[in-house]
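Would you mind keeping the following structure in view while I ask a few things?
Note that one protein chain is taken out, while the other chains of the complex remain in position.
Think of it as A and B in the order they're written, each chain with its own count starting at 1.
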Amino acid sequence: MKKIASLVQSRQRSVRIAATVFLAPVIIIMAVFIIYPIVSTFSISLFDWNGISKDREFIGLENWKMLIHDRVFWFAFKNNLTLMVCSIGIQIPVAIALATFLDGAGRKVNFFKVVWFLPLLMSSVAIGFLFSYALATTGGIVTTISQSLGGGKVDLLGRAPQALYAVISVVAWQYIPFYMVYFLAGYGNIDINIYEASIIDGATRGQYFLHIGLPLLSPMIKSACILSLIGSLKYFDLIYAMTGGGPGTATELMATYMYKLSFSHFKMGYGSTTAAGMFILVTGFALMMQTILKGNGSSNDE
Amino acid sequence: MNNSRVKSNIAWTVAGILAVFWFMITAIPFLFMVINSFKGQFEMLQKGVFDLPDSWFPTNFIGVLENGFLSYFFNSVILLAICLTILLFITACASYPLSRMKFKLRGPTYALIVACMSIPIHVTLIPIFKMSTVIRTYDSIFALIGPYVAFAIPISCYILTTFMTSIPASLEESAEINGCGKFRTFFHIILPLSKPGLSTLAIYNGVAIWNEFAFANTLTQSRKAQTLPLAISAFKGEHSMNIPVIMSVLVLTVLPMIILFIILQEKLVRGLMAGAVKG
Partner (left out) sequence: MAVRKFVVFLLSALIVLAFTTGCSKNSGGDKGATVSSETSTGSAGFGVSSKKLTITLWDIATEDPTKGIQERAVERFMTAYPNITVDNTHIQNDTYKQKLIISMSSGQCPDMYIHWGGGPMNEYIDSGFAVPITDLMKEHCDIPFLDAAIAQSMYKGDIYAVPFGGIGGSGIFYNKTIFNKLGLGVPGTIAELEATCETLKKAGYIPFSLANQNKWTGSMYFMYLATRYGGVDEFNAAVDGTGSFESPAFQYAGEKIQQWVRAGYFPDGVNSLNTDDGQDRQLIYTEEAAMMLHGSWQAASMRNDNEEWYVKNMDYFRFPNLASSDKPQNIVVGTSIGNGFSFNIHNDQDKLNSAFILATQYFNDDTYNSEQLATGRIPSIKGMGDTIEDHCMQKIWADFSSASNVQLWYDQYLPPAVGEAHKNTCQEIFGLTKTPAQANAELNKAMRDN
C-alpha cells in the first residue's frame, strides 16, 4: 500500500518536473515580452502622460473613470462586438464548408486549395488598395452588379452602417483561409481507419460529415471560435488601412482608438488605460467563452 | 441506391459551383494585384485598375529588384527560419504537458496563455523598444526574434494543444508501458503525430511573421536590418505612392509564401498521420 502511494507520489513528481521543463521556455519568453508590457501598461494607465515627457503626473484612477464614461471607447467596443459576432458567424461555417470540400475531393482539387489560401497571404496595403477600387461607388463591383439589376450606385465605404459591414466582409475574406487550413488539418488528424470503416459501412458523404466528421472536429471548432473572438476584439489592420475609423468615427475599433490616442494625440497615459481596459474585456470575453464551450482541448480528460 | 447517387451528384454539382464561385472571389483580387504591378502609375489611374496593362514587360519588377529588394528578402528569410524553428520546437514542448499531463497549475497556465493572446500589440512597442536598446539588438534582425516568437506562442500553444489532445491516449500508454519516459514519448510518439498541427502553425505563423510590420518598423532602422514589409514603405513617398511599384513589391513578397504553402499543405492531407502511426 505504502509502496503504491509513494509510487504515485513519485509519478506525480516526475510529471511535475517534466511539465516544468517542457513549459519553462514558453513561460519565460511570454513573461519578458508579453507579461511585462501588460504590467507596464497598467502602471502607465495611472498617469497623465503625453508619452514623451520626462514628467508624468500620477492621477490615480482618473483615467479609468474617464474610460468608463468615454462614449467613443464604448462605441468602438460595440463595433468590435459586431465584428466578433459576424466573424464567428461567417468565417467558421464557410471555412468548415471549404475544408470539407477539399477533404472530400482529395488531391485533384489541390489547385483550388492553393488559390483559396491566397487572401491570407495578401498584405493589408494591397487589400486596402484593391478593395477601395473594387468597392468604389462609381465603377466598383457592387455598384456594377446593382446597376445591372436596375438599382442605383452603392456607397459601401463612405456611409456609416455599411462601411463597417463592408470591412467585416473583407476581414472575413482574409481570414477564412486560415480557418480552412486549420480544419483541413483537423480532418487530417482523424484516423484514416475511422474514415474507411464508415465508408465501408455505406455511409454517404453527408452522413459521414454529420455523424463522424463534425463531432471529431468539434474541439477544433470550439477553439476556432475562441481564436476568432480574440482576433476580432483586438482587430486593427484593415480598419486602419481601409477606413481610418471613418466616416467620422463610425468604424472606430478599440485598437484604432487606442493607437490614435497613444501615437498621434499625445495621450499615452489615457491610451494605455484604453489598452488595459481592452485587455480586460478581451480576456474576460475569451475566458467566458471558454467556460461556455467547456470542452476545450485541455479538458477532455478531466 | 440510384436515388442516393443522384442526390450525391446534385450535391457535388452544387458544391462544385460554389467552389468555383469562391475560387473567383479569392483569385480575382490576387490577379488585380498582379495585373497592376505591370502598369505605370498614370496608365493605371487613367485606364482604371481593372484593365490589362499596355505591356507585360516587367519594368516595375526590374526597378524593385535593382533597388535592394534582395537585402530585404534575405533578412526576411533568415528571420523566418530562425523564428519558426524556435517557435515550433518550444510550442510543441509546451503543448505536450498542457494536453496530456495532469498537474495542478495546468488550468492557470492555460488561462495565462489565453490572456496573453488578448494583448493589443501596439502597447508593447515602447517596452520592447527599450529592451532592444538595453540588450543592444536594436536595428538588427535579432531584435525581432524575441517579439515574433513571443507573440506567436499563445495562439500556437492554443492550437497545438487542441491537436495533441486528439491523439489517441492508447499510443502514449503503450509507449510508457514499454518503459519510455516522458521525454522519449514526446520525441518519438507525440512530435511525429503532431505534424498536421505543426504544419498549420508553420503556415499561419510563417505568413504572420513574413508580413509583420509594426515591430519591424519600430525595432529596425537601417536597410541592413529591414525586412520585406518595410520594403513597401521604402517605396512609398511622403505625399504619394507609386501604386504599381508597390504592387510589384507585394507580388514578389507573396511568391515565396505560396511556394511554402504548396510544400506544407501536403502535410495536411488525410492519411499521412495514419501512415505515421503504422510506421
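To be clear about the criterion, a residue touches a chain if its C-beta (ideal position, glycine included) is under 8 Å from a C-beta of that chain, and two chains touch if they have at least 3 such contacts.
Quick caveat: nothing in here was measured; it's all calculated off a predicted structure.
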Which is it among A:Thr82, A:Thr137, A:Ser169 or A:Thr204 that touches the chain not included here?
A:Thr137
For the full complex, which residue in A:Trp64, A:Tyr165, A:Phe209 or A:Phe263 touches the chain that was left out?
A:Phe263
Option touching the unshown chain, where A:Ile29, A:Leu67, A:Met84 or A:Leu157 are the choices:
A:Leu157
Of B:Ser71, B:Ser140 or B:Asn217, which sits in contact with the chain we cannot see?
B:Asn217
If the missing chain were put back, which residues of chain A would it touch?
50-54, 128-129, 132-133, 135-138, 153, 155-160, 163, 243-244, 246-249, 260-268
Absent chain, residues of chain B that touch it
41-42, 44-46, 48, 125-126, 129-130, 133, 217-218, 221-222, 233-241, 243
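By definition in this document, only the chains that are shown with their structure count from here on.
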Which integer distance in Å separates the CA centroid of chain A from that of chain B?
15
Okay, in this complex, where on chain A does chain B touch?
12, 14-16, 18-19, 22-23, 25-27, 29-30, 32-38, 40-41, 51, 97-98, 101, 103, 106-107, 109-110, 112-123, 125-127, 129-131, 133-134, 139, 173, 177-178, 181-182, 184-193, 195, 204-206, 216, 219-220, 223, 226-227, 230, 233-234, 236, 254-255, 258-259, 262-263, 271-272, 275, 278-279, 282-283, 286-287, 290, 296-298, 300-301
Partner chain A, residues of chain B touching it in the complex:
4, 7-8, 11, 15, 18-19, 22-23, 25-27, 29-30, 32-33, 48-50, 90-91, 93-94, 96-99, 101-103, 105-107, 109-120, 122-124, 126-128, 131, 146-147, 149-151, 153-155, 157-159, 161-169, 182-183, 186, 196-197, 199-200, 203-204, 207, 211, 229, 232, 243, 246-247, 250, 253-254, 257-258, 261-262, 265, 267-274, 277
